[in-house]
Every structure is written in C-alpha cells, then in structure tokens.
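One protein chain omitted, others in place.
Chain lettering (A and B) follows the sequence in which the chains are written, and residue indices restart at 1 in each chain.
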C-alpha cells in the first residue's frame, strides 16, 4: 500500500463537512485516541484542506471516543516511523508543522474537549484558536516531563503566552492532570461547561461564526496573530528536544515502567496518567 | 461654525476636574453613547489635557447614560467625516492615536463600566490602565466581525496581550456580548463589583492614587509600558482594516440589515447587539 491507501485503510480521523463553511474533525481511534505516526498524514491532509478551502470559516475538533479527546503520542510505533516523515511546508517537523499551520489558517478552529487531552491532545487544543471543556469529563495535561521527556508539539512556546509563566511551568513541570475547573481558572481552556451543554454551546458558536464574513474573520485573526503567535523559530527546538529525550535512558526506563503497568492499553494507567508518572521516578 | 464652536455646541463628553489631581471624564450622549466623528475632537482635547497637566494623577472614564458605557462607532455619519480627520501626534489615525496616547500618559486611567461597552467603548476601556465593571450591568463586546467589519481602535493588538490568544480570539471572532462574570474570569476587566459598590470602589481607588506621588506613578507606569504596550506599528493596521472592511459589500449589507431592525436607535438591537449580529448572516 502507498501512504494514501494506508490512510484509507486505517482511518483514525474523520472529516465531516457539516456545511460548506463549517467542518467537524473527529478523532476516532479507540480505545484511547493515541496519536502516532500513522495519523500524521491523515491530519496533514485535513489541515491542508482547512488552509485551502475557500468557503470554510470554522472547524471543530472533537472525539468519538468516550473518555479521551486525544491522548499522547504512540510509543509502540518504531521511532523511525516518526523521524522519517519529512518536514512540512513551514520547515518544522510534521507534527509542529501542522499545528503552526492550523494556528495561522484563515479559519477559526475550536477544540471541544471531553475526556483526556494529554500530550498531543493538549498540543492540538493549544494550537486551536479556542478551547472549550466538559466540566465533568475534561482532563488536560502535558505529562511528558513526568516520563523523562520534553513536550514536542509546541506547548512550551504556547502555554506561557496563553496562561502566564507561573501556571505554564506548573502544567509543564508538575506534568500532572488538570481538571476542567483548574483549566478554566488558569485560562488553559476558554471556559468549562457542563458536559450536557458542551456540544450545544460549541455547535451554536460554530454556526454563529459560520454566518459571519470570511474576510472579516481572516483579517482579524491575521492581525491578532502578530501579538499572540510564537514564531516557528520559537517552536522548532521542542521537537528536537523531544526526540533527544526519547533517546535517553531516563525516558526509556520510565516509559518501560509505565508499559509494565498498562500504558497504551485501556485501564487505570491511561485514565490516571498524571498519578502514574509520579510513581515511576527514582 | 468652526470645529471648536461645534464642540461647544454639541458637547458629548464632560470633563470634571474633581480635584487638581483627580479628573472624571463622563460620556453623556443619550440615548446610547454612540461615538462618532463629532466626538473625536472633544476626546482629543481631553486626552491632550490629560497628557499635559502637571498635577493630574488619575482620571476615571464613566458614563451618564443608563445602560451604556460607550457603544459602537457612528455608522450614520458620512464616512468622509471620519476619514478627513488628520492623523494625531503619533501618526496614527485620530481614534487609535488618542488611545495610544492615553496608554502612555503619565497618569493612571480607570474605566468604570456600567452598561454596554461595545466597539469603541471596549476599545477605550482597553486603552485605559484598569477596568472595573458592574457585575449586573456591564456588557463588553467587540461586535465588529459580526457585521463584516474588523475592529479598528486597537483591541486586536491589546486583547491577546491582556487575556491570552484563546479568549481574545473568542471575544474578537465570536463577536458576542460578554457579561461581567465572564469578563472578570477572562481578565477583560480587572474585577467585577456589585453595581451598588462600583462607584464607591472606583472613587476610593482614584482618591487613593491621587494621594500618591506623581513621579512614582509616572516612572512605574513608564517601566511597565515596556513589557505591556503594543507598539504603534502593531496598532496601525487595525484602522486601515476597519475602513477597508467598511467599504466592502459584506459589511454594508450587514449594517443595512441591522439598521432595518433598529440599529442606532434605543431598543432591542442596541440592547442585544451580540444576538442580532448572529441573525443577519448569509
């Protein structure tokens, strides 16, 4: 199979063109919505469509998997599958490249977070223009430092600008699970909403924005980018630091310890990753 | 009449020198405190006085109009009345020029927000050093994108720096009414206070600051500006984008639709502008 056939055969991300100006992108890779190298060309194709479509105004990212928005990177996939993917149009590696392009696309992106947004999930949410969370079900985290890693998809550049240095360093260096109340207090999400209201709220917001003029949206977002987006140069070192960390014994030992306890399988380790990364140190 | 006579004849903004070091600037242009080209020389004269007065330490901006702090720009005034006004001392167009000068004046500015602060009202509040809001009565919004426009008075540069990219993009791109509780959560205002306590709180704060040493205030504010003020170059494109958008059919059609429903007149459209801009799209 070529890449395109593989994508078709193993579709983890669904694109629904709900209206010409309002799309939904749904992660559907049970049981955990783990994000790995196989998902990269799928997401890349979608991001490219978002960038290029002339009618699209707003895109919502959500999950079809109960309990998980998107969780961490796939550590069972051979590392070469990640490193062999060529850099994207920005010159950044594929994952941060897609996030940087989403950031700058002339389209409003909204993350609708139910369940865990860990690692890649948090990074995609942070690369979206807005984030809304289920008060009961959302859990955000950058767990990487707890496993001897460095987050690689842009959150080190984005979080301090979004929520201030103190709270950003807590998210990044405590590497613990953040519930929706704290995420709202910190500004990690725009707002937390009762789980029963989240989808209605997000859909109404998306429909509202879809009724607006595309050029007014695009011009306003582009001007806002000046003051609020990290440069590609600011983002670039994160992926390199992630790969370097992944090759160190400290992370290999910790990831192995997590695997032995049930990492990458449905169950308590994935449900309480913040707790478990606090148990494996030495 | 020359400009000066017009100003006298049609005074929309009152300056009260409550004490030599504490002034109040009150918008009193019923029924809506719409801000148009006629108000520009009036505000400019006041901003110049604020900049130059040797005793002044603190100025409070408020409204004498029930239900409205200051609302949007005047779209009934011929566009030429706006575009013919020469740039101000900063080189920026008159409106953003005044806001940039207020930002840098060696005087503490406080917006006391009761009622709607929409468009220009939100922009003046954002150009003030601090913002306090009536919990029951304040409504803030940048409604412009909902009408096919781009905000022109600096909020695209100021909001992301103040409240972070995510919440700033929501304010700017959802273009909806924000109540005081959410404005406080987002940091769009410093704090919301019970309506009955707002004036007492703001007046006590102003009296307190007026008792301090002017040079200590001015030096501290000037040093804080370095890290917190957008440059004039960052602000400049907004007014140009606003005028360009105002000349496009998309905005003309939407403004016309709002006018047909009662825009620029006391009533439901002005009271619930966030709702109505969500009703006129195509």
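One rule holds in what follows: contacts are C-beta pairs under 8 Å (C-beta built on N, C-alpha and C of every residue); 3 or more make two chains touch, one makes a residue touch a chain.
Not measured: the values here are computed from a predicted model.
A.B. asks: Quick one: which of A:59, A:120 or A:172 touches the chain that's been left out?
C.D. replies: Of all options in A:59, A:120 or A:172, contact with the hidden chain holds for A:172.
A.B. asks: Which one touches the absent chain: B:170, B:184, B:238 or B:270?
C.D. replies: That would be B:184, which touches the missing chain.
A.B. asks: Could you tell which one of A:43, A:94, A:111 or A:145 touches the chain left off the display?
C.D. replies: A:145
A.B. asks: Which subunit A residues touch the hidden chain?
C.D. replies: For subunit A, the residues touching the absent chain are 144-146, 148-151, 156-157, 159-161, 163-170, 172-176, 182, 185-187, 230, 234, 237-238, 241, 245, 248, 250-251, 254, 278, 280-282.
A.B. asks: Touching residues of subunit B against the unshown chain: what are they?
C.D. replies: 108, 129-131, 161-163, 184, 187, 189-191, 205, 208-213, 215-217, 219-221, 223-224, 226-229
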